[in-house]
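Just one protein chain is left out here, and the rest sit where they should.
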């Protein structure tokens, strides 16, 4: 659905654990970086939506871990829109080490449309129209 | 399946984000605390398994966010076994604020049985028998 | 200066790094837990000050690492007031593993008195009087 945006991260020492691999909780942080860059690279930075009173708290998250990332590795996060409903947006993510071919992890998150008071919003404009337009655009990979 | 173990956490200031609620990535950390306490309270601390060469890297994680936790709130994490297979163990979690009745979040994680070299282990003993025994025991809530 | 308040933490798996010890950045999080519990146990929870419009952003932090903490260890954080000035409060911290005699780390942090807009406040009441009173009280250890 629409564009795939790639962001590059590098694994921090503090993101490893005593198993010698990246701690499993960090993937949700990297997914967040992926969707932040997704919005920015499509000219709609998330900071702008918050200023307009649209917040996107997570309502669901799923991660499938494949092959662990290690300290100092660079990895590519590929983010795309998975689904847009009247009250929520879901993003998909694929995380791949730069120098190995195997997928490190993949997953998705779903976010409600909320006002500053936490109340659910239905098709909040102009965010909703932007999302529909982006997700309908022909799939293309933006690096 | 078997016992339900309750652990209490308190939300740290550093666990909040600028939405004024607990950051969504922290729930995987709290799930980890839940399964650590699950093992310890059933006389099988996770540190012991690592010393015996059995590691439990995550292979899947799912979170359903219901009602956000806030700074300084205490919350109860209820952890139980969801499924044991020949190569993995899955835990379920329910996170509830101490002073509100609504569930904050629920979810589950699945972990592979691995050796120190990261190789998959099949029914590693004595861990596997312990798991089977625990999960077959009649359901009871241990607080 | 005044009371010493003890808080107990347990080292989380996600707080370790690939050296097999607690990551050095976490100590600032544990110091934060120490001062949160300091305020609460003296009947002045930090949440209350924020509601009254008094914020305490850090302006300085220092840590001396002695003997690393490890996964699943319990540690005691002893927090006390180090200094109160017209515009800031400094806390001292000592972190000791529960089952070993050697100090794990010690340090201090200094925090400005600020309004919700980030502007510096001079002797903000009633917070300031409370601090002066607490810090003048005869030293005693509260566990």
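Note that the chains take the letters A, B and C in the order they are written out, and that residue 1 is the start of every chain.
Here is the rule we use: contacts are C-beta pairs under 8 Å (C-beta built on N, C-alpha and C of every residue); 3 or more make two chains touch, one makes a residue touch a chain.
What you see is a predicted model; the values in this text were computed from it and never measured.
Q: If the missing chain were put back, which residues of subunit C would it touch?
A: So the residues of subunit C touching the missing chain come out as 19, 21, 24-26, 28-29, 32, 55, 57-65, 68, 109, 118.
Q: Going by the touch rule given at the top, which residues of subunit B touch the chain that is not shown?
A: Touch set of subunit B with respect to the missing chain: 13-14, 16-18, 20-21, 23, 25, 71.
Q: Across the whole complex, list the residues on subunit A that are touched by the chain not included here.
A: Contact residues on subunit A toward the absent chain are 12-14, 29, 32-33, 36, 40, 45-47, 71-72.
By definition in this document, only the chains that are shown with their structure count from here on.
Q: Averaging only over C-alpha atoms, locate the centres of subunit B and subunit C and give their separation in whole Å.
A: The computed centroid separation for subunit B versus subunit C comes out at 28 Å.
Q: Compute the distance, rounded to whole Å, between the mean C-alpha positions of subunit A and subunit C.
A: 34
Q: Please work out the Cα centroid separation of subunit A and subunit B, and write it as a whole number of Å.
A: The separation of the two C-alpha centroids amounts to 24 Å.
Q: Out of subunit B, which residues touch more than one other chain, so two or more?
A: In subunit B, the residues touching two or more other chains are 29, 32.
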